[in-house]
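Every protein chain but one is kept in place in this view of the complex.
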Amino acid sequence: MTIGMFDSFITRGWFAPDVVAIWRDTATLQSWLDVEAALAQAEAGLGLVPADCAATIAARARAELFDLAGLNAAINHAQHPFVPVLKQFEALCGDPAAGFIHLGATTQNIFDTAAALQMLQSHQLILSHLARALLRLRILAGDHAKTLQAGRTHGQHALPMTFGFKLACWIDELDRDGARLTARAADSFVASLGGAIGTGAALNGRGAEVEAGMAALLGLRPAGLASRSSYDRMTDYVAGLGLLSGSLEKIATDIVFMNRTEVGEVAEAFHLGKVGSSTMPQKRNPSTALRLISLGRLLRARIPLCYESMIRMDEGDSSATNVMDVTLPEIAVIAGSMAATFAELVENLVINSDVMARNAALTGGLIVTEAVMMRLTEAVGRNDAHEILYDIAQGAQSSGKDFATVLARSASMQRFSAEEISQMLHPANYTGRSEDVAISRSCGDKG
Amino acid sequence: MTIGMFDSFITRGWFAPDVVAIWRDTATLQSWLDVEAALAQAEAGLGLVPADCAATIAARARAELFDLAGLNAAINHAQHPFVPVLKQFEALCGDPAAGFIHLGATTQNIFDTAAALQMLQSHQLILSHLARALLRLRILAGDHAKTLQAGRTHGQHALPMTFGFKLACWIDELDRDGARLTARAADSFVASLGGAIGTGAALNGRGAEVEAGMAALLGLRPAGLASRSSYDRMTDYVAGLGLLSGSLEKIATDIVFMNRTEVGEVAEAFHLGKVGSSTMPQKRNPSTALRLISLGRLLRARIPLCYESMIRMDEGDSSATNVMDVTLPEIAVIAGSMAATFAELVENLVINSDVMARNAALTGGLIVTEAVMMRLTEAVGRNDAHEILYDIAQGAQSSGKDFATVLARSASMQRFSAEEISQMLHPANYTGRSEDVAISRSCGDKG
Amino acid sequence: MTIGMFDSFITRGWFAPDVVAIWRDTATLQSWLDVEAALAQAEAGLGLVPADCAATIAARARAELFDLAGLNAAINHAQHPFVPVLKQFEALCGDPAAGFIHLGATTQNIFDTAAALQMLQSHQLILSHLARALLRLRILAGDHAKTLQAGRTHGQHALPMTFGFKLACWIDELDRDGARLTARAADSFVASLGGAIGTGAALNGRGAEVEAGMAALLGLRPAGLASRSSYDRMTDYVAGLGLLSGSLEKIATDIVFMNRTEVGEVAEAFHLGKVGSSTMPQKRNPSTALRLISLGRLLRARIPLCYESMIRMDEGDSSATNVMDVTLPEIAVIAGSMAATFAELVENLVINSDVMARNAALTGGLIVTEAVMMRLTEAVGRNDAHEILYDIAQGAQSSGKDFATVLARSASMQRFSAEEISQMLHPANYTGRSEDVAISRSCGDKG
Partner (left out) sequence: MTIGMFDSFITRGWFAPDVVAIWRDTATLQSWLDVEAALAQAEAGLGLVPADCAATIAARARAELFDLAGLNAAINHAQHPFVPVLKQFEALCGDPAAGFIHLGATTQNIFDTAAALQMLQSHQLILSHLARALLRLRILAGDHAKTLQAGRTHGQHALPMTFGFKLACWIDELDRDGARLTARAADSFVASLGGAIGTGAALNGRGAEVEAGMAALLGLRPAGLASRSSYDRMTDYVAGLGLLSGSLEKIATDIVFMNRTEVGEVAEAFHLGKVGSSTMPQKRNPSTALRLISLGRLLRARIPLCYESMIRMDEGDSSATNVMDVTLPEIAVIAGSMAATFAELVENLVINSDVMARNAALTGGLIVTEAVMMRLTEAVGRNDAHEILYDIAQGAQSSGKDFATVLARSASMQRFSAEEISQMLHPANYTGRSEDVAISRSCGDKG
C-alpha cells in the first residue's frame, strides 16, 4: 500500500521510535563522522596526524553542518555513497586538517564500523524492551502459577497445565534469546580499519594499532583482520535476532489463538476509539498480536539476505554490501519494534482465568486420560494400560458417550473406587510441575 | 546503513522516480479515494446512492484535501489504518453525501482495489523501461551478430559464439518475461467488492453488480468472488516479476564478469567525476551492474513473503495483509527500478570487440576441440572421436604443450590436410547459428 | 530424523507413489534414454544418422539393461553425471550405432529435455489428484450451500456465511491454480537441443530441425533457442506449483482450526488403530491436515532455489544446474503428494453442521451487527449508523451485557419493531450471496 514503511502515515506507528531514530539519515551520517573523528584521533595518538588537525576533524564531525540535498546530488553524480561526504567534510575542516581526514581508510571501513556502532545502540534498546516484557511475564507467571489451562498439542487438548507454566515456557525461551544476543554483541560489533583490501598498506604497518585505538575510542573491539569480504560476525548477530523474532512470533500466534471467539482465554487491551473494522462495529481484533506476527515475517524474510551477503567476490563486493546497507537497518528496527510491541502486548493483556478453567473441562475428562493410564500402568504396565485406555477413550468419542461414564464401567477400572476415579479425572490434579516451574520463572530462575 | 531506502539521501538514486511516485503516501491515499469515488458512482448508477451524493463524493476525493499528520495520529489511536481516513472524508463531503461513502465495502476491498490500480500503473512503467532496454539490446545484437566471443560453461571456455548470440539469448528470455507479465496483468489486478467476508451481504444481493460497475470505472476486471482470503492472483504477478528480476540478475552477473580486469570485454560507461573508491583513485567499478544484482536480491528475498501471505486464517487475516501492505509496493518499486537501471546499463555499455576476439583465441584452439571432434566423427563415430580428442586435448594441457601442434601430429588427424586442420581450429568457423540467431532477435523475431 | 524422506520407512507414506515413481533413478535413466532415442530418430529422419543405427539406439534405450552400481562408480571417477551412461549405452548398441549416439547434443540438452518429460507426467498426476479433490469439494459445496457458519476475520467472528460459501472460495482459488498450471505446462516443458552452448554448431546448421523433430517425437514443444543459461520457463511452472501449494496450505490451516477442540466444526476421518499419541490414548489429531501444511512449507522453501538457479554464469553453470537436478524432482513429488493428500483429506472430512450453527450463535448477535447497521444506514447514513452501533456493541462487550438487550433498548433502534430487530439478529438472515455462490461452484461455474 505504501513504500517507506518507517515513515508512512499509515504504518509508522508499527515501529519503535527509539530504534528508528538510530537509523535515520542524519544519525547514520553522524555515525560515519564519529568513526572518522575516532580514526583521526587514534592516528593523532600514534603521531600519524597532527593533534590540532585531529581536534579540528573531531570538532567539525557534526551531521547538522552538512548539506544533505547537496550530498544526494553529488552521490548520484559520483555514483559513490561516501566520497561526496568526504568532500563536504574536507571543506568544513579546511586546510591543513582536511588533508588528514580518512587517512588509511576505505569507505567500507567507515560504513562497517558505523553500522557496528548503530547495531550496538539498537541491541541495547532491543534488550531493554525485552526486559520490560519479561518483567511483566514474570509477574504474570507468579500470579497464574495455579491457573488451570488446557495444554494442547497438534491443535487438540492434550493434558492440563497452568497458564503460569505456559508463561514459564515463554520466559525460558526468551531468556535464552536475550542471553544469546548479549553474548554475541561483543564479537559481532567490531571496528574495522584495514584499508581497501584489508592489508593496511596505506598505514605503513601501523594499521593494527590505529584500528585498536579507534576501537577503544568507540567502545568496540578491533576486527583484528579487517577483511571486507567476511560478513559472518554480523550475520551471526542477525541470526540471533531471528531466534528472538521466532520466539515472539510463536507467542503471538498462541495469543491470537487464545483470543479466538471460541476460546476467549485472553484478550488484547481495548479502549473506546479502537476500531476493528470499517463495516463491523462490534469487532475487537487482536491487532497488536497480529502485527507482531507480521513484523516477525518481515524480519524472517530478511535473514536469507544476510546469509547470501556472506558470499562476496574476492576482497570486496558491493553487490553484497549494497544489500546489507539497506537491510541491516531494517532488521534492527523491525527487531526493536517487535520487542517494544511485545512489551506493550503483554503489559495490557487481559486474562480470563475462568474461561481457561471452563475450556480445560470441555472434554469431560478425556484431557486426563494419561492420568488414568499412569495409575493403571502400576497394575498392568504402560503398554497394556495404553491399549486399554485407547479402547475406552476412542470408543467413547466414536459413540458420543460420556468418557467418565464409560470409564467407570470398564472392567479394568474396577480396581479403583469411584472416588479414586473421580480424583483422576480432575484436571487440576494432573498438572505435574506446572506450578513449581511457573514460580521458579517468576523469580527469574533460569531453569 | 539507513532505513527508508526509497528516501534516504544515500540510496534514493537507486530507484526509478516514476515508479516511486506511484507508491508515495499521497498517491496511495489518492488511489483509495479513487476507489471510494468509483464505488459511490457505481452505486449511483444502480440507484443505491443518490446521484448528487456520488458526485460530491467523487469531487471531494482529492488527497490534497486531507490532513496527513492528523491521519497518522488518528490511525495510531484507532489502531485501524482506514477508519480515520473515512472520518476525514465524511467531514469533507458533509451530509448527506457522507452517509453514502464506503457503502457495502470493507476496508480491505478498498485497499486491494487501490493496490491493483497502483500495480497496473507500475506494470506499465516496468514494461516501458524494459522495452527501452530491449530496443538497445536488439540494436546491439544486430551490430555484433558476427563479433566473435568465447562461449563459456562452468567458468571455462567451451565453444566460440558471437556476442550477438549472447545478446539474442538475453533478448529471448526478456521477451518471455515481458510477455508473461502482460498476460498476467489482466487476471492479477482486479476490483474487489465483497464486503467484510466476501458475501456481499451489506448490498442486498447487488454486490456483484456494484463490483462490476466499480471495476469498469477503474479499468479493472471484477474479482467475481471477492474473497479477502485469496492472494493467488497478485502472487502470480509477483512471481512473474521475480522471473524478470532473475533474468536481469543473470545478465548483470555476466556483465560484471565480462568487465573483470582480466576479461575486459565490456565496460560500464564512465564520466569524469564518477568515483570508484575513496582510497583507490584508479578504480572504475561496474557499479550499475552490481547495484542491479543487489536490487535483484532485494526483490528475490521478498517473493517468499508473498507466498507465505497466501496462507490466511479463515475469511481475512491482517497478519498476512499487513505484510503485503508494505511489501507489495517495495516489490513494484524494486522491479521498476531494476528495469530502469538495466536500460541505463545497456544503453551506456562499452563493448570491446577486439578483446572478445583476443580472449576467444586464448586457449590456442582448445575452444574448438568439438569442431575437430565432429569432423573426426564422420570417420570414426562420435564415441571414438570423443575419446581420441580427449586424449589429445587433455594430454596437451597436462604437458603444457601447444594443442594445435600436438593435434597436427596425432595419428588420427593424418587424414586431414594442414589447411583443413587450420580451418577447424579457427574459432570464427565454428559459431553455428550465432549470426542467424542474433540477426533474427535484432529484428524482434520471437524465435 | 532421517534422510531420504521419499524412501524412509518413517516418512515414505507422506508421498504419492505415482509421482514418486516418475522420479526414481531408473525412471530418470529411462527418460534420458528416451531422449537419446528420439534424438537419434529425429536425426535419422533428416539423414544425419543411418536409419538402422537409430533403430538400434531406440531398441537398446532401456534402463533395465544398465548396470547402476557400475554407473555410480564411473560417475564418481569421471566426476561427470552422464558420460558413464553414454559409455554403457555405446557398449549396449555396439558399432556402428554407438558412433551415432548423442550426436550434436550436450549432456544438459538430454537432462533438460528428460526433466521436461518427467515434469509433464508429474503435471498430469498433480492435476488428476486436484480434480479428485475438487470433485469432492463441489459436492460438499452443494450439500452445505445453506449450512450456517461463522465467518471470521483476524481470528474473530465477523459476519455469518455458509460452509458452502467457504468451500466455494476454496474451489474458486483452486480452479485458478489448476488453470494456471495447465496454461503453463505447454510453454514450460520444452525439448532442448542446442549443443554445448546453444549455437548448434555440431549439427552444421541442422540443429533447429533436429530439435523440432525430437520435440515432436516426445510430445513437447521445441525450445527454439536452447540456451542452457535460461531457466525462466521451468521456474515459471514451479512458481505456479507454489500457488497451488499456498492455496492448499491455507485450506489445511483452516481445517486445523475448525478441528480445534474448542471449535469442533470438522474432524478428520478416524479409524480404530489410528493413534494420536504414544502417551495420550484419547488423542485424535488432524494429522493429515498438519502434514499437508508441512509439505507446503517444504515446497515453499524450495521456490527461492529455483529463482536463484536462474542466475547462471555465461552459457552454462553447474553450480545452478546441480541444485535443480535434485530440487526440481523434490518439488514435483511434494506438489503431487500435496494434491493427493488433500484429496484424501477432503474425501474423508467429517462435517459437524450443528456445531457450526452453535458457534455462529456464540456472540449473541454481535456477529450480525453490520446487518443492524445497514438497516440503520437507510435512516441515518452509513457513517452515523457505524458510530451508533459501535457505541452499542462495544458498550455491551465492555460491560458484559447481552447485546440484543442493550440494542433493543437503545434510542436509535426504537424505529424498529421487536420482531424486526429479532429478524436482524438472526445470523441465517444475513449470509448474502453465500448460498448462490456455493451452488454455482458446486456446478463447476468459474464465477
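Per-chain numbering from 1; labels A, B and C assigned in written order.
Going forward, contacts are C-beta pairs under 8 Å (C-beta built on N, C-alpha and C of every residue); 3 or more make two chains touch, one makes a residue touch a chain.
All figures in this text were calculated on a predicted structure; none of them were measured in a lab.
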item: Selected residue (touches chain absent from view) among A:3, A:20, A:58 or A:103; value: A:103
item: Touching residue (missing chain; options A:62, A:180, A:358 or A:426); value: A:180
item: Which residue of B:1, B:98, B:148 or B:290 touches the chain not shown here; value: B:290
item: Contact set of chain C toward the excluded chain (per top definition); value: 1-14, 20, 23-25, 28, 68-69, 71-72, 75-83, 86, 102, 105-107, 111, 114-115, 195-196, 202, 256, 273-280, 285, 287-288, 290-291, 293-294, 297-298, 301-302, 304-305, 308-309, 317-320, 322-323, 325-330, 333
item: Where the unshown chain meets chain A, residue by residue; value: 86-87, 90, 95-96, 98-103, 151-155, 158-159, 161, 165-166, 168-169, 172-173, 176-177, 180, 195-203, 205, 207-208, 224-225, 227-233, 235-236, 239-240, 242-243, 245-247, 249-250, 253-254, 257, 296, 300-301, 303-304, 307-308, 310-318, 370-371, 374, 377, 380-385, 430-434, 437, 447
item: Touch list for chain B against the chain that is not drawn; value: 150, 152-159, 256-257, 259-263, 270, 272, 275-287, 290, 304, 359, 362-363, 366-367, 369-370, 373, 386, 389-390, 392-394, 397-398, 403
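One rule holds in what follows: only the chains that are shown with their structure count from here on.
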item: Relative to chain B, chain with the most remote C-alpha centre; value: A
item: Between chain C and chain B, distance of the C-alpha-averaged centres to the nearest whole Å; value: 24
item: Shared-contact residues (touching 2 or more other chains) in chain C; value: 152-155, 158-159, 257, 304, 370
